[in-house]
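Let's look at chain A:
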Amino acid sequence: MVWRPTLPTKSDPARLDVRKTYKLYVGGAFPRSESGRSYVVNSAKGKFLANASQASRKDARDAVVAARKAFGGWSTKTAYNRGQVLYRIAEVMEGRHEQFSSEVAASEGLSISKARAVVDASIDRWVWYAGWADKLAQVVGSSNPVAGPYFDFSLPEATGVVAVLAPQDSSLLGLTSVIAPAIVSGNTVVAVTSFERPLPAVTLGEVMATSDLPGGVVNILTGSASEIGPWLAGHLDVNAIDLAGVTDADEARDLEAASAENLKRVRRPADEDWAESPGLSRLTQYLELKTVWHPIGV
Partner candidate 1 sequence: MTSSEDRLRRFLLGLPGVDQVGAEARAATLSTRSIKTTAKAYALDLAIQMIDLTTLEGQDTPGKVRALCAKAKRPDPADPTAPQVAAVCVYPDLVATAKYELRGSGINVASVATAFPSGRSSLAIKVQDTKDAVAAGADEVDMVIDRGAFLSGRYGLVFDEITAIREAAGDAHLKVILETGELVTYDNVRRASWLAMLAGADFIKTSTGKVSPAATLPVTLVMLEAVRDYHEASGLHIGVKPAGGIRTAKDAIKYLVTVNETAGPDWLDPELFRFGASSLLNDLLMQRTKLATGNYSGPDYFTLD
Partner candidate 2 sequence: MSRFEYAPAPESRAIVDIKSSYGLFINGAFVEATDGKPFKTVSPASEEVLAEVSEAGPADVDKAVRAARKAYDKVWGPMPGRDRAKYLYRIARLIQERSRELAVLESLDNGKPIRESRDVDLPLVAAHFFYYAGWADKLEYAGAGENPQPLGVAAQVIPWNFPLMMLAWKIAPALAAGNTVVLKPAETTPLTALAFAEICQQADLPPGVVNIITGAGRTGQALVEHEGVDKVAFTGSTAVGRAIAKSVAGTDKKVTLELGGKAANIVFEDAPIDQTIEGIVNGIFFNQGHVCCAGSRLLVQESVYDEVLARLKRRMSTLRIGDPLDKNTDIGAINSPEQLARIRELSQVGEDEGAERWSPECELPPQGYWFPPTVFTGVSQAHRIAREEIFGPVLSVLTFRTPAEAVEKANNTPFGLSAGVWTDKGSRILWMANQLRAGVVWANTFNRFDPTSPFGGYKESGYGREGGRHGLEAYLAH
């Protein structure tokens, strides 16, 4: 029997509620876009939901700086520590279950019970990823029996700053599925949200800000992946890019070509069923492998 709070009903129907504002999440803080732009976000049914900040290339630039700054600390935390933080994200999300459910329902046009199932799956996915932090090295790494008197081992390491163009349709579960695997191993992320369905991402940013996740580890830019994507793809201080949210094949090709400038690790867009168990693929996408040799002798 799972306890759920009942759907909020106004104690006093005449009471005006305090509406939420939706800003960017960069470097642990919630700034508006430096461009001052915002854009209208409607529900799937066309009802006005909010004016979201529209991120500019300069916001993206600042987010990469924040992500780079956070990388040293995040990637050198113990794996145990990172796992604890991701688990805390799940804990805090659980507390905001109803808020996420109503945002997902409105954004994706789902019934409230289907939206709740999406939120359940998203929280569970954070829990699943949290448990990977201190196991990746054991599953992905190896001790290598080289033909000589050498101790030889291979260890995975985080690659650095990962740009993520989040899925356009799956505003929370898909978003989780592209961010969590990158950060659990120590990478930091700059994510551009779904253009039409950005609101759950901002709430996720709020969860992260209160979950001991250091500022800058995840940066969330609401706005257009078509506009921001090229700037991230061409950015020489970004080490990898996930094109999940790019729906146009030509755009995807151009972004991949731009990424080649500094040999970014690229994840091409594909038809993804976010409900399925993710497997190791995204986890290992953003890992380098370091092999070390040392002689054995008196």
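How these were chosen: all candidates are chains of the complex that A comes from, given by their letters.
Everything that follows uses one rule, which is that contacts are C-beta pairs under 8 Å (C-beta built on N, C-alpha and C of every residue); 3 or more make two chains touch, one makes a residue touch a chain; residues count from 1.
What you see is a predicted model, and the numbers here were worked out from it, not measured in a lab.
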item: Candidate number, among 1 or 2, whose chain touches chain A in this complex; value: 2
item: Partner candidate 2, residues of chain A touching it in the complex; value: 79-80, 83-84, 87, 124, 127-128, 130-135, 137-139, 151, 280, 294-298
